[in-house]
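The complex is shown incomplete by one protein chain, all other protein chains being positioned as in the whole.
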Amino acid sequence: MKRKLRMGMVGGGLTSLIGPIHRKAAGIDGEIELVCGAFSVVPGESKATGESLYLNPKRVYENYQEMFEAEKNMPPDQKIDFVTVVTPNHVHFGPSKMALENGFHVLVEKPISFNLDEALELKKLVADTGLVLGLAHTYTGYPLVKEARRMVADGKFGKIRKVYVEYPQGWLSTMLEGKGNMQASWRTDPKQSGMGGAIGDIGTHAANLAEYITGNKITEICAMLNTVVPGRMLDDDSSMLLRFDNGASGVLFATQVAAGEENNLNIRIYGEKGGLEWRQEEPNTMILKWLDKPKEIIRAGQGYLSDDAKGFTRTPPGHPEGYLEAFANIYRAFTKALREYEPGKKIDVAKYDFPGVDDGVHGMAFVQTAVKSSKSAEKWTKLD
Amino acid sequence: MKRKLRMGMVGGGLTSLIGPIHRKAAGIDGEIELVCGAFSVVPGESKATGESLYLNPKRVYENYQEMFEAEKNMPPDQKIDFVTVVTPNHVHFGPSKMALENGFHVLVEKPISFNLDEALELKKLVADTGLVLGLAHTYTGYPLVKEARRMVADGKFGKIRKVYVEYPQGWLSTMLEGKGNMQASWRTDPKQSGMGGAIGDIGTHAANLAEYITGNKITEICAMLNTVVPGRMLDDDSSMLLRFDNGASGVLFATQVAAGEENNLNIRIYGEKGGLEWRQEEPNTMILKWLDKPKEIIRAGQGYLSDDAKGFTRTPPGHPEGYLEAFANIYRAFTKALREYEPGKKIDVAKYDFPGVDDGVHGMAFVQTAVKSSKSAEKWTKLD
Amino acid sequence: MKRKLRMGMVGGGLTSLIGPIHRKAAGIDGEIELVCGAFSVVPGESKATGESLYLNPKRVYENYQEMFEAEKNMPPDQKIDFVTVVTPNHVHFGPSKMALENGFHVLVEKPISFNLDEALELKKLVADTGLVLGLAHTYTGYPLVKEARRMVADGKFGKIRKVYVEYPQGWLSTMLEGKGNMQASWRTDPKQSGMGGAIGDIGTHAANLAEYITGNKITEICAMLNTVVPGRMLDDDSSMLLRFDNGASGVLFATQVAAGEENNLNIRIYGEKGGLEWRQEEPNTMILKWLDKPKEIIRAGQGYLSDDAKGFTRTPPGHPEGYLEAFANIYRAFTKALREYEPGKKIDVAKYDFPGVDDGVHGMAFVQTAVKSSKSAEKWTKLD
Partner (left out) sequence: MKRKLRMGMVGGGLTSLIGPIHRKAAGIDGEIELVCGAFSVVPGESKATGESLYLNPKRVYENYQEMFEAEKNMPPDQKIDFVTVVTPNHVHFGPSKMALENGFHVLVEKPISFNLDEALELKKLVADTGLVLGLAHTYTGYPLVKEARRMVADGKFGKIRKVYVEYPQGWLSTMLEGKGNMQASWRTDPKQSGMGGAIGDIGTHAANLAEYITGNKITEICAMLNTVVPGRMLDDDSSMLLRFDNGASGVLFATQVAAGEENNLNIRIYGEKGGLEWRQEEPNTMILKWLDKPKEIIRAGQGYLSDDAKGFTRTPPGHPEGYLEAFANIYRAFTKALREYEPGKKIDVAKYDFPGVDDGVHGMAFVQTAVKSSKSAEKWTKLD
């Protein structure tokens, strides 16, 4: 396919935070072209967004239903290849489903859906259609996260024993949702966000990161979810003890009331022989720790990294890459899969190294289990 | 009292780790003179230790009983003022009790005793004799820990909401106690160490630090204690969810199997308006975090610190102080109390700012509760 | 102009390091479209590059002369707006000159030319044509560099007294140019690189950064240039003492033989009341230092920053931006200027905040003066 892939977008209007980030990330590698969108259901906003993006006005739609109706009939040399869904959580399912039903691949923001049932329905649709669904678990897009996964898989640290994963943010330390902050408003509203607040918004990223790097699954959790800011409708703070399927244990916390923190996702893992430490805010550095020798500092872009990491780097060492590039790596892997897609061929997301529908289903189960555990007087709750 | 205070020591023989540290710490400020000791019950070792310390051989004893018998009859211008107890945990109680019964003040290594009952007995003895008992919770001796406590008390961060305290070490990642390592051997032996392994050895430091800085008490815990290294007799790993008496919650973990970690005690606290972060391994720096303004880096020795911190610093800013100086601060505060001691006068340890018998009792209760919680299928266990 | 700007590229073929970086940076904001290029003079390579970029083969040229001849006659709705020149140093002048002569704006890699005379000729051409020339001094594209400049200009630190700027790299620690490394080969070849090796390649970035942030000009230098690796044809190491026009003094060093360093450009500035510290490898953090109060950590993306910085950020705090985004900021400012360009209107690069032809001329003078100073037995050499 000697052309750029054509992308449509659902959501991502003028007030969207994540929409522009998707567009920028998709634009970095020069493999994707945004050609249409249904950016907002606020009257006029979709059109205005399309104009600001220099899109053909004919392909700027008022809603996603209209978009898919029109796009499915486009001639093959204009038709979109896939759609990116960047709406609030409660509108992830609808456009994803309709896209798949109309023959379009999907890249959907995380969480995959509003609840577990929807996620399972999408899983079935993916299986039935054979189309590709990618999930924007951005943080596994960082090259050093991939290196970490590689090192664990290669047994560099021996059997993994302990996992500490944290996601402190501070931006919801006050009642922002009462002050017209759009991001705060929908994220703390159970009707738009789902059953989880902080646990769904960022706790899922933490759990996903831990499972991605270790290659182990969380099997039991003991959770405490809190609503720290009075009047808030969902949890804004969570902590939990974890047990993994390989016998390791750990701690996860995700909070949005850690005043003064920005977006400090970080993870520490320890095995029999050593461990690692990585922080998203300085993503190009990872510390390795060893039993009887000096710690090491490994750095993105270096020649000594594995191919798993090297395939997701754009600059030489010391020329920092960031969040947009991690995001672009999701698109890079997703795009590569799409270029190799053929009807009837089964695309294995693990081969291309991007999160897919199974990660989405598991994430929804994680949130549901955390909420259940938090309400339980029993210590441990199983996560299937 | 225009003279140095006279100190005796129980424990601290040639193979001791903590004995020399106490002696060095006690020597820094020039206020204390070591004049006698019962350093070891290994035949000959006490004598050899005394010689290496240039002590008068007549005041080097074979065991603590002999020492107190002899010292209580010394003339007032030679008699010790206090005794430092630096034996393994199961020998904390005996010499401390005998010292108090014979009129000597006591500074005892942590934990105060082998179990809660002993701790309560010491508490009663302190009350009955009016003598001073100090406890070597070294880490609260750091000037910036005192600054942190001051800032919380002054409401700088608003109401405290979250407390994350961690104590990862890695030195017990392998079965060291099987290889002749003395430190590992007694610390992992329930007969010498008590009912807690890592939770007692270092978990207590973490809990003490959290309560010291916040001024709040832990009221409920949900603990998972593990024995990670096969064959070990006590826990070498612990994690727990915490609830505090002011409504705050948090996480504590203390582990000795975090391969590659040294002695990485650290704490993060968040309130309504901001928070703080401090790491024992770089103790002269503390990060303050704020809702809507830049983080700040405060540094030991600086003029902008409170008197609480300034009273425990010996060098100008940028001339780092460390662990021995934190230890020396326990001695500094303890010594100051002793200089102001008079029979019949009640010495309030809080005024001098050193840990005392109540901290010791609380520490033993913490360990006992953690062990109980870990065995329980119920989520929360109360800590009284 | 309700459309993307159309860009042509000279250089940037399959083996180019900087070509893909320019293309990615130009693609991030969705304001620029690459439509043509003369990517290489190696037979077939330009064509292959164009294919890999999904370009119309008719607009992929064998050399820049051919490109400008063809493009100047394109219809207005297809014609490029500007050209990006990313060839080795000795081929900066030719295409830049021809572009200007044919009515195209130019964004040229740094250094602007092979020698000072060429730079002065470009300056004249820019003045004569009124067209816009931007220079890729990437590192001033970082938001916190802009914040630093703003803070100095606002007098936050008082009069600036000391400037320490460093650019250590280690990649030329061995004789790479003898081993088929293309980047090393042309950069150490005086016929392609110019009279300066490390001083031209990276020393100019350091000098530019110091002058950009302080708003002061270097007036005198005392330089030591060394060729550390035997057999190398140009300097690979430089250090110099500096005097600035405001009375400040400082030190600059730029070396490519600092084994183990990546791309560690950094600067520290001190004034009467405080100072700042910034490192390119962690570009989203800047440390502020003050006479009598705690250091502060300011972070990219934060609300407390000035508009100068905010205008060049794409993500919320804690979502790191990097080198490509700094590069994209040069394009962002340059693009904005082009959108406001009209024939006859004078575009002031300072208003849009991107480096222009004057910076290019000054950079060439800096290199020439450093080389002269290094050969002189006199301490100080003036930089005009």
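Lettered A, B and C in written order, each chain numbered from 1.
The rule is simple: a contact is a pair of C-beta atoms (placed from the backbone, for glycine too) under 8 Å apart; a residue touches a chain by one contact, two chains touch by 3 or more.
Everything quoted here is computed from the prediction, not taken from an experiment.
> Which of A:Pro57, A:Gly180, A:Gly303 or A:Gly344 sits in contact with the chain that's absent?
Touches the omitted chain: A:Gly303.
> Please identify which residue in B:Glu69, B:Asp117 or B:Glu281 touches the non-displayed chain.
B:Glu281
> From the listed residues C:Pro111, C:Gly274 or C:Gly301, report the one that touches the chain absent from this view.
Final answer for the missing-chain contact: C:Gly274.
> Who touches the missing chain here, C:Thr174, C:Gln192, C:Thr219 or C:Ser306?
Touching the chain that is not displayed is residue C:Thr174.
> Which one touches the absent chain: C:Gly13, C:Gly250 or C:Pro283?
Residue touching the chain left out of view: C:Gly250.
> Can you work out which residue in A:Lys293, A:Arg339 or A:Lys375 touches the chain that's missing from view?
A:Lys293
> Identify the residues of chain C touching the omitted chain, counting contacts across the whole complex.
So the residues of chain C touching the unseen chain are 157, 161-162, 164, 166, 168, 170, 173-174, 222, 224, 226, 228, 237, 239-241, 249-251, 253, 255, 257-261, 268, 270-275, 288-291, 295, 376-380.
> At which residues does chain B meet the chain that is not included here?
2-4, 17, 20-21, 23-24, 27-30, 34, 51, 53-54, 169, 261-264, 280-284, 299, 301, 314-325
> Kindly note down the residues of chain A that lie in touch with the hidden chain.
Residue positions of chain A that touch the missing chain: 287-288, 292-299, 302-304.
Note that only the chains that are shown with their structure count from here on.
> Report the inter-centroid distance (CA atoms only) between chain A and chain B in whole Å.
Each chain's C-alpha centroid was found; their separation is 44 Å.
> Please tell me the distance, in whole Å, between the geometric centres of chain B and chain C computed from their C-alpha atoms.
56
> Please output the residue numbers of chain C that touch at least 2 other chains, ranges allowed.
299 - these are the residues of chain C that touch more than one other chain.
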